[in-house]
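Here it is, the structure, as structure tokens.
A selection of the complex's chains, in situ.
Naming follows writing order (A and B), and every chain is counted from residue 1.
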Amino acid sequence: MKDLQDADSHRAPSAAGGAPHGDSGRPVSELRERIWRIIFLSDTAAGKAFDIALLVMIGLSVVVLMLESVEPLRQSYGRWFRILEWASTILFTLEYVTRLAVCARPWRYARSFFGIVDVVAIVPSYLELILPGGQYLLVVRVLRLMRMFRVLKMAHHVSEGSVLLNALAASRRKISVFMLSVTVLVFVEGTAMYLLEGQANPGFSSIPAAIYWAIVTLTTVGYGDVTPVTFFGKVMASIIMLTGFGILAVPTGIVASEMSRAAAPQQPTDERTCAECGTGGHIRRARHCHQCGTVLQA
Amino acid sequence: MKDLQDADSHRAPSAAGGAPHGDSGRPVSELRERIWRIIFLSDTAAGKAFDIALLVMIGLSVVVLMLESVEPLRQSYGRWFRILEWASTILFTLEYVTRLAVCARPWRYARSFFGIVDVVAIVPSYLELILPGGQYLLVVRVLRLMRMFRVLKMAHHVSEGSVLLNALAASRRKISVFMLSVTVLVFVEGTAMYLLEGQANPGFSSIPAAIYWAIVTLTTVGYGDVTPVTFFGKVMASIIMLTGFGILAVPTGIVASEMSRAAAPQQPTDERTCAECGTGGHIRRARHCHQCGTVLQA
């Protein structure tokens, strides 16, 4: 989250270093500053237009990527798809180079969260030219959707995202205990169903298949591609479903209580103890001891 | 919510303007006031009867609209459906005109939330006479169900609705960050499944199809019209399901913590600073500085 929060650190060339010469020693051109303002901020008309153009480009390039996978469309418009894909890749590359150029601390930008996302958005297209079996990079190319977060960020949505991520991070131990418990549960339930239904039902012919069914059921997805057919199988399945119904409450409870805590007004206490009465646990902005009224020392 | 909350502003003719002559300059007739009381309030027997009649009319007209779409019923009773539909449209039109007539500030009513809902409930029926392809207005006609909220409103349910809407509004940023994250997730998962299953499974023959599947799975709907068939596809699907199971906790946590906060007693602080010690952040009803005991100035 550090990287998300110190987004402002990719500062205007003139601001970084506190001197008019910037990090590179040469005088900061006014043009460079203006371009920086357009592509990093959105407080000017040009900056907002740039953001919208960026959103459109990202959207378009992902739509092209999706449509290219539709066989009939590829046969008819494959040529156009490739042109659009390369157009967007080249534009993203130009944008990345410009960002590096106008940024006061290019290396810091390059290692930041969005700097990495920006690279990830363009590298796969070049790699596909070189590598065989490059179609697996499709998944990476879809990640360019994450660039959309950059635009949201300008609109101060990031702090909200931070709250979410912090809540998830704060509960990561509880969630990992929970996930391990769920894993044990689906393994046990899957094995039990394999023993109960394995003979009668091809959907439960092996333990891995039965575990797949248990996951589909416990998460309440319930495709129905595998369903119990014997009486005892249905009884067992009913128990599993009711368990899953109750278990669903646990992660929700974890996150909800974590978010309530994050949202609650904090009264953080500090290390000071009262010289007069020895009381500790004062709130930070306290000046007087809450026990005897003596002025607190820092 | 403004419009919902200042519902009382469609005041009795005599109350608006503070003068007995109303906005239109002519003397307020007693009849006009009585009608206003019947159709806008529900504190009289006639007012309650009107509310119930309105509920019945709305229900009936929506039932007719639904039954008309059932082919065998339309062939047998189509004529009756059209008669009932027009009867309700004309009654709603009369009601709307009456509301405008007896309301002290007709223009304000017309622009209010329920004023717009009332127009939306009648306009489509007239438009269908003129426009070709008017059957798409069906969706708009169903919106007349929203008129039912008006009756609930009389029963003071609106403030509860406001709490809900406020909680949703307060968490709109968190929810939009969440929705964008989910979108990125289903795109990535869909593309991954397309690569894993695309060859073997017609249900994953293109990325859009695979993304549709990912949405069906992540939301735990799980139709089962498209299901993985290969081993690695099932492993991937299991991971997606468990993710979706955990992710479901996030919006719930957001709304629950937001609603808890709305329900919690507030201790709002104000702008005052202590003249003696400069401390800020006093609670509103405080008279003494919580730091040095000096009386606070307003």
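The working rule: a residue touches a chain if its C-beta (ideal position, glycine included) is under 8 Å from a C-beta of that chain, and two chains touch if they have at least 3 such contacts.
The shown structure was predicted, so the numbers you read here are calculated from the model rather than taken from an experiment.
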Total copies in the full complex, given that 2 are placed here: 4
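Methods note: only the chains that are shown with their structure count from here on.
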For chain A placed onto chain B, the superposition rotation in degrees, Cα atoms, nearest 5: 90
Centroid spacing, where centroids are CA-atom means, of chain A and chain B in whole angstrom: 30
Residues of chain A defined as touching chain B within the complex: 62, 65-67, 69-71, 135-136, 138-139, 142-143, 145-146, 148-149, 152, 156-157, 160-161, 163-164, 167-168, 175, 179, 182, 208, 211-212, 215-216, 218-225, 248, 251-252, 254-256, 258-260, 262-263, 265, 285-288
Chain A partner contacts - residues on chain B that touch it in the complex: 173-174, 176-178, 180, 183-184, 187-188, 191-192, 194-195, 198, 205-208, 211, 217, 220-224, 227, 231, 234, 237-238, 241-242, 244-246, 248-250, 252-254, 256-258, 260-261, 267, 277, 279, 281, 291-292
